[in-house]
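Here is the structure we will look at.
Now for chain A:
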Amino acid sequence: MDDELVLEVTGLTKRFPGVVANEDVSLTVHKGEIVALLGENGAGKSTLVKMIYGLYRPDEGEIRIKGETVRLSGPREAIRRGVGMVHQHFQLVPVFTVAENVILGNEPRKLSFIEKRKAIKEVTALAEKNGMAVDPKALVRDLPVGAQQRVEILKALYRRADILIMDEPTAVLTPQETDELLKTMKGFAANGVAVIFITHKLREVLAIADKIEVLRSGKVVGTTTPAEADQAKLAQMMVGRSVLLSVEKSTSSPKEIVLDVVGLSSDSDIGLPAVREVNLTVRSGEIVGIAGVEGNGQRELVEALTGIRKSTATKFAINDENAIGADPHEIHSMHVGHVPEDREKDGLVGQYSIANNMVLNRFDEPEFSRRGIRNMDAVNGLATKLVKEFDVRTPSIKTPANSLSGGNKQKVVIARELSANPSLLIASQPTRGVDVGSIEFIHSQIISARDNGAAVLLVSAELDEVLGLSDRILVMYDGEIVAELESADADRAEIGRLMAGGHAVMAEESSHG
Partner candidate 1 sequence: MSSDGPAQTDLGFTDPNPTLGPKYGVVKAFAIPIVSVLLAFAVGGILIYFQGVNPFTAYRVLFESALGDSDGYLRVMQKSTPLIFTGLAVVVGLRVGLFNIGAQGQLIVAAIGAAWAGYHFDLPAVVHLPFALGFGMLCGAAWASIAGVLRAYRNVSEVITTIMLNSIAIALVDYLASRPFKEPDQPLSRTPLISDSAALATFGVIPSGFVIALIVSLFFGWFLIRTTEGFRFNTVGLNPNAARYAGISVKRTIVLAMAVSGALAGMGGAVETMGVVGRFEPAFNAGLGFDGITIALLARANPIATIPAAILVGILRTGANSLQFETGIEPEVVDVILALTLLFVAAPIVSRYIFRINAKRKSKSKGRS
Partner candidate 2 sequence: MHRKLLVAGLAVAALVLAGCSSSDDTATDTTSAEATTEAAEETTEEAAEEEVTEESAPAVTMDDSNCAAPENYCVGLVTDLGKVDDKSFNQAAFEGAQLAAGEIGAFLKYVESTDPKDYMANIGQFVAKEYDTIVTVGFLMAEASAAAAAENPNINFVGVDQFQGETLPNLTGLIFAEDQAGYAAGYLAGLMTETNKVGAVLGTDTVPPVLYFGEGYRNGVMAANPEAEVTVVYHEPANAFTDPEWGAAEAKKQVTQGADIVFGAGGGTGNGALIEIAKSPESGKSVFCIGVDIDQYNTVPQAQSCLLTSAEKKLVAGTSALVLASFDGTFPGGNFVGATGLAPYHDTEDAVPAEVKTEVEGVIAGLLDGSLETGVVK
């Protein structure tokens, strides 16, 4: 590590309508240093790096790159000054080739023409040099996620970035791929590249960071190093108080089978098999958690179970009722509640009032309508009741859902889904992007639903959440359920290996060895 200061940020503030995303943030990054930005979803990490990359303009404060105060007019200028960014959502053009994506914006040219051959040669050389195998002539849309990320990194390297921002790069990777990426990042640092690494995974931070900046509610709440910190301390800094590592709950008493699935398969959006021959049962009074790295078919599984995605199955029954080929409406009427993964996109209509959102999937039930005419008194009555019961912080039930915080939005969704007393609750990422107070509340609601006899299927990318809530854990990898464990004997490391595609037997072997 060098002592040369390449990036210095002082007093950066960014406000969005209604929110202060960053407040008085200061940060220094040296040449060859890996700085981890740690924080929960919504802590302001992305906003901070987007300002450094010129995508947002700070309202206050100063950015100095290599000693020079800059006012970045856009990414182009940031790129010119050596800032590169690997985005969480890949910024690639699917119908372009790898080479075209890499050179976009910095094309090798003769007059105004692209030198295609030169581009391919350069990209090939760059990929080889950094040990990243990728075919420059392949179309990006045909590549798997890991390869797309390599293209994204190559893009930054091609622009000779010496300050490389990586925004949650491990979110879409298996533990093994993650390890490889971490190694690559260390390699960059050794070559003098300053790396800013955004994550909320403590293990990764401790593994490679030289310095750790913890953000909470838009502010830097602490700076530390792996030597000084451990996971518990980091977690405490992130959330501001000790996290309940295990959720308090009574032991489960599973009863009859509610969800019974045999041989369920489903395709992804681009028509590739995403869920392969999954067998699954969930009983009344138990929580079954599905662990897995995102993108291993969990989303498709949930969508298939809720009728949103087409699927095939030998058996798919809810309360002994055949649900093969049922549409979302029919599944819903089998007493299934569904907390979707992306509540903003799929769970709520932002412009609608809380009241309308509370009956979004029940508005045509006899309770709320008669002969096609809506009964608004009943709707408002229910909304008033639920807002109180589920502690939704809102001025009124007429407030549009848009204007609520993430946690309160999620409470609206959970309230809606639980208010119908579902016999099966499918909850996908129920606490993503939700504040700590709301997390606890949501967890307790899920547990009390179980205690009241609901069968609960929980899908979460947060292993701790799965471990903490579930009575039984299924591990999903590449569209298959690769292992089933009782939560009592679940071991974090073992699940990690399973999530990476290691077989249960192998896991056993390694645990013996």
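Regarding candidate selection, all candidates are chains of the complex that A comes from, given by their letters.
We take it that a contact is a pair of C-beta atoms (placed from the backbone, for glycine too) under 8 Å apart; a residue touches a chain by one contact, two chains touch by 3 or more; residues count from 1.
Just so it is clear, the structure is predicted and the values come from calculations on it, not from any experiment.
Only one of 1 or 2 makes contact with chain A in this complex, and that is candidate 1.
The part of chain A that touches candidate 1 in the complex is made up of residues 306, 308, 327-332, 338, 340, 345-353, 355-356, 360-361, 363-364, 369, 372-374, 376, 379-380, 397-400.
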